[in-house]
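Got a structure here, written out as structure tokens. Questions coming.
Note that one protein chain of the assembly has been removed; the remaining protein chains are unaltered in position.
The block that comes next holds chain A.
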Amino acid sequence: MAPTVAATLIYVPTLSISLKQRPGVSGVFPTSSVLFPRSRRIGSHRLRVSCAAKPETVDKVCEIVKKQLALGADQIVNGESKFSALGADSLDTVEIVMGLEEEFGITVEEESAQTIATVQDAADMIDNLCAIKQ
């Protein structure tokens, strides 16, 4: 009796994790293969004064933000979304920046982290730091 109880306990975590992984993986593939965002980005790249972030970076940042704030699939997160508008308080913002550090393998300074207000700011800083790292 005891071994079967333990077996069912072990099963539950792996099931829930694999369920969570699948939607995340399938969510990444379509966006990276769609051409529309890429062509739109090139146009905005010409208009911006500072260098714009790559669309893949923005997509990854949006994914991490959505996961951290537990936003549904119907809520739109793009480059111009402000963290405060998405319902993130300062603690959430710190957690998101830490998640981005871990994901991209960079280290963000305290002062730079406080200036991040939108998804685009975060993506720009990530690309700058990745370029400096290389």
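In this text, a contact is a pair of C-beta atoms (placed from the backbone, for glycine too) under 8 Å apart; a residue touches a chain by one contact, two chains touch by 3 or more; residues count from 1.
Convention: contacts and distances are computed from a predicted model.
**Q** Which choice in "histone acetyltransferase", "LYR motif-containing protein 4B", "Response regulatory domain-containing protein" or "Golgin subfamily A member 7/ERF4 domain-containing protein" gives the name that UniProt lists for the one chain left out?
**A** The missing chain's protein name, per its UniProt entry, is "LYR motif-containing protein 4B".
**Q** Which parts of chain A face the unshown chain closely enough to count as touching?
**A** 14, 17-18, 21, 89-91, 94-95, 97-98, 102, 110, 113-114
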